[in-house]
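Every protein chain of the complex appears in place save one, which is left out.
As written, the chains take the letters A and B, and residue 1 is the first residue of each chain.
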Amino acid sequence: MTALGGLGTAVLLAPLLAPLLAGGAAAMVGWRRAVAWSAVAASVVILASGVLAAVATTDGSVLVVGDLLRADALTAVMLIVIGGVAVIATWSGVGYIDQELAAGHTDARGAGRYGLLVPMFLAAMVLAVLASNLGVLWASIEATTIVTAFLVGHRGGRKAVEATWKYVIICSVGIALAYLGTVLVYYSSQHSGMGSQGSLDWTVLVAHADRLDPGVMRVAFALLVLGFGTKAGLVPMHSWLPDAHSQAPAPVSALMSGVLLSVAVYALLRYRVIAVAALDPGFVRILLLTAALTSLALAASMLIAQRDYKRLLAYSSIEHMGLVVLGAAVGTPLAVAALLLHILGHGLAKSVLFCGSGQILALEGTTQISGVRGLLARRPVLAGTFALGLAALLGLPPFSLFVSELALARAAADAGLGWALAVALVLLLVVFVAIASHGAGMLFGRPPAVTAPPGAGPATAPVPTAAAVSSILTRTLVRPQALAPVRTAAGVAPLVTGLAVLAVLGVVAWPLDQLLRAAALIAGTP
Amino acid sequence: MSDGVFVQILDLVCGGLLLSGVLMLWRRELVAIVRLLVVQGVLLAALAVLLGVREQSVELYLVAVGVLILKAVVLPGVLHRVLRDSGDAREAAPLVNVTSSLLAAALLTLVAYAVSGPLVALAPSATTRALPVGLAVVLLGFFVLVTRRHALSQVVGFLLLDNGIAATAFLATSGVPLVVELGGSLDLLLLVLVLQVLAARMRLTFGRTDMDELQELRD
Partner (left out) sequence: MNLISVGLAVVAAAALVGATAGALAQARTRPLVAGAATAVVGLGGVLAGVAALGGQTWSLTIANLLPLAETTFAVDALSGAFLVLIGAVAITAGIYSVGYTSPGGAHATDEDDAAPGHDEVVAHDGVDAHDDVPGPAKAAASRTAQAVLPLFAAAMLLVPAAASVSTLLVLWELMALTSLVLVLAEHRLRRSVRDAGLWYAGMTHAGLVAIMLGLVVLAAGAGGESFAAMRAGSAGLSPATASCVFLLVFLGFGSKAGMVPLHVWLPRAHPEAPSHVSALMSAAMVTLGVYGIIRVGFDLLGGGDGWWWLVVLAVGAVSALYGVLQASVAADLKRLLAYSTTENVGLMLIGIGAAGVFAAEGNRVLAGLLLAAAVLHAVNHAAFKALLFFGAGSVLRSTGLRDLDRLGGLVSRMPVTTALFAVGALGAAGLPAGNGFVSEWLLLQGLIHSVTGATAPSVVVALSMPLAVAVVALTAGLGVATFVKAFGVGFLARPRSVAATGATESPLSMRVGMGLAAAACTVLALAPAVAGAPLGRLLDVLPSVRGGAPLARSDVSLRLAGIAGSMSPLLIVVGLLVAALGAAALVRRVTRGAPRRATPVWGGGSTRLSPRMEYTATSFAEPLTRVFDDVLRPEKDIDVTPFAESEFLIASISYRQRVPDRVEARLYPPLLAAVGRWGQWSRGIANGSVHRYLAYGFIGLLVVLVVVGITS
């Protein structure tokens, strides 16, 4: 275990401080262009520290800051996930909020609150993955419920308030159950031979895992799967997901789907390592398999007759998390490496799709699938990125979700779970056909005769959609921070970047391969 | 204090916790329900004090004070504000009628006892033998959440759930590390404040606080 001195400390502290600073700036100054870009800068800092941590920990070493913060290869992967998704979401958010201000959907206070809460959310997520104490992990995931509550309700109005209430209630209940599970883990650690002062430090628990009482740990692990599974969108406490994602602003949905769900699964992974040593591994596997397969089945069922494209993306997140937890149930190093790659790929793809859907919403004014027709003919660039995003989400090469699903399949077959794999693949086929047919309805065909200005023109000329909208609506409530309308090319840039990264990840193994294998050694059990 | 007295007071406190939880299922006046919550907060603080005396731990005394302030004063105060805003005095008919609720409460207590077997077996003592009460209160809180319509009742149910977890934590582990306790309490406070704001906004937007009628977001 090396500490790499000052650089190690910087790598661990920078991703915490950067978003806090960005949030502080927003709190003091309100929504400004510089503030908006500072959030993007904070995300880049998180990504960069993730990369640096990866470089440092691929060989198995660990970075620490005192007793509080700790980074191993698994943490580095999660930092990269958080950073990558955050870059796309915050970059897209710059234009998004400007569009909202111009269109009058929000005011300066709302924009300022957005600018404060998003970096706070990022800070909480980073703290969760950097924490070495499982209690701090729990507390930071709990904190995100509070932070995102007002982000979900950003738009205001009946549906947003309803979504916020359901989100807060269901997630709080889930997190409370996770808290009970944490308490029980602490209880069993007190009687496991490390003295009456038990511990919630993950390394200590892993070292003493075989002496933890199986009976208590069973109840604890079951509660933890239910509790953190709520935040991960697993059945049975998944119902907040579609409501929250459909009402939240698009970049926030991207962050929730890409970051929040991933960190919840990360928590499950950490606990799984302890549980597998303390309990009968078969029990752990069956519990996780049940959660995974029921979530997949639910997602497939709800996608068939889906009418709202944002809810469609939300249920797709449930489906992918089900797949990831299936990998966790298998638990071998190949499975864990595959599921980590899948978390990264899903986060990027989902953020591209949600940010794209935000622009489609701004264009069409409806989230109903039947209300969007012939998008490829009208807005080739936006529709093209959305189509490629859907292709990535459905697991088509060259995007990385295909290789991660393939590796998961191989790992499941190697572990003798061929039947579970067969069920999962059939459900994925149902999901594929459902999403493909809904997407095809939106994208292909001739555009309807009566539409907004058809001046899409050639694909390369950026059409300022926000300008078009603002020319239609009158500017009455003057917002002091009303910024220039966003051009389509700028709006699509983060999406294209995300897709390009996904394609590269899907084809080139280096350098992520080594990092994934190192992380898999930590979280996987052969 | 002697073992016998300790056990008796412990059983009294735990019994009070369970009873107040069951009573919340029985009463329909919202003011009465909030008052029962205050009682629970006091009992929880008493539990912490009791354990502090037993363990000779100053930390537990501090935690007891914190619990008292938070759960017996601040949170009920916030709830009273919600109550004032909503203007309803009585909870509407619950989704499961009172008789069935009480039966369910009995069943849930039995389940709690059944599940706590291994928990008690790990370190049998008078304190841990009372663990099932904590779990029972958790399940009762969840039940209230599922079956009561009013927004306030949902918050109360959540607080009941949290009280049960706190009781379990005290009984099993004599409290969690201070950091986690502080973090948890802060989160709880913020959460309830958020819920209060939301409830107010709900009242403004929808004009009612019957959660079961909020079904605009659906598939």
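Operating definition for what follows: a residue touches a chain if its C-beta (ideal position, glycine included) is under 8 Å from a C-beta of that chain, and two chains touch if they have at least 3 such contacts.
This is a predicted model, so every value here is computed, not measured.
Undergrad: Among the chains present, which touch the one that was left out?
TA: Within the full complex, the chain left out of view touches A, B.
Undergrad: Considering the whole complex, which of A:R70, A:K166 or A:R379 touches the chain not shown?
TA: A:K166
Undergrad: With the missing chain put back, one of A:V29, A:L68, A:V204 or A:A377 would touch it. Which one?
TA: Once the missing chain is taken into account, the touching residue is A:A377.
Undergrad: Hey, which of A:V55, A:A207, A:A436 or A:A500 is the one touching the hidden chain?
TA: Looking across A:V55, A:A207, A:A436 or A:A500, the contact with the absent chain belongs to A:A436.
Undergrad: Tell me which of A:L7, A:M28 or A:V507 is the one touching the absent chain.
TA: A:V507
Undergrad: Among A:A222, A:V284 or A:L363, exactly one should touch the missing chain; which is it?
TA: A:A222
Undergrad: Residues on chain B that touch the omitted chain in the whole complex?
TA: So the residues of chain B touching the missing chain come out as 95, 111, 114-115, 117-118, 139, 142-143, 145-147, 149, 154, 211-212, 214-219.
Undergrad: Across the whole complex, list the residues on chain A that are touched by the chain not included here.
TA: 165-166, 169-170, 173-174, 177, 214-215, 218-219, 222, 226, 230, 235-237, 239-240, 242, 283, 287, 298, 301-305, 334, 337-338, 341, 373-374, 376-377, 391, 396-398, 400, 402-404, 406-407, 409-410, 412-414, 416, 418, 421-422, 425-426, 428-430, 432-434, 436-437, 440, 444-450, 505-510, 512-513, 516
Just so we're on the same page, only the chains that are shown with their structure count from here on.
Undergrad: Compute the distance, rounded to whole Å, between the mean C-alpha positions of chain A and chain B.
TA: Roughly 32 Å separates the two chain centres.
Undergrad: Touching residues of chain B toward chain A in the complex: what are they?
TA: Interface residues on the chain B side: 115, 117-119, 121-123, 138, 142, 145, 151, 154, 158, 161-162, 165, 168-169, 172-173, 176-177, 179-180, 183-184, 187, 190-191, 194-195, 198, 201-202, 205-206, 211, 214, 216-217, 219.
Undergrad: Under the definition above, what is the set of chain A residues touching chain B in their complex?
TA: Within the complex, chain A contacts chain B at residues 133, 135-136, 138-139, 142-143, 145-146, 149-150, 153, 157-159, 161-166, 168-169, 172-173, 176, 179-180, 182-184, 186-188, 190-191, 198, 200, 213-216, 218-219, 242-243, 246-247, 302, 305-307, 311.
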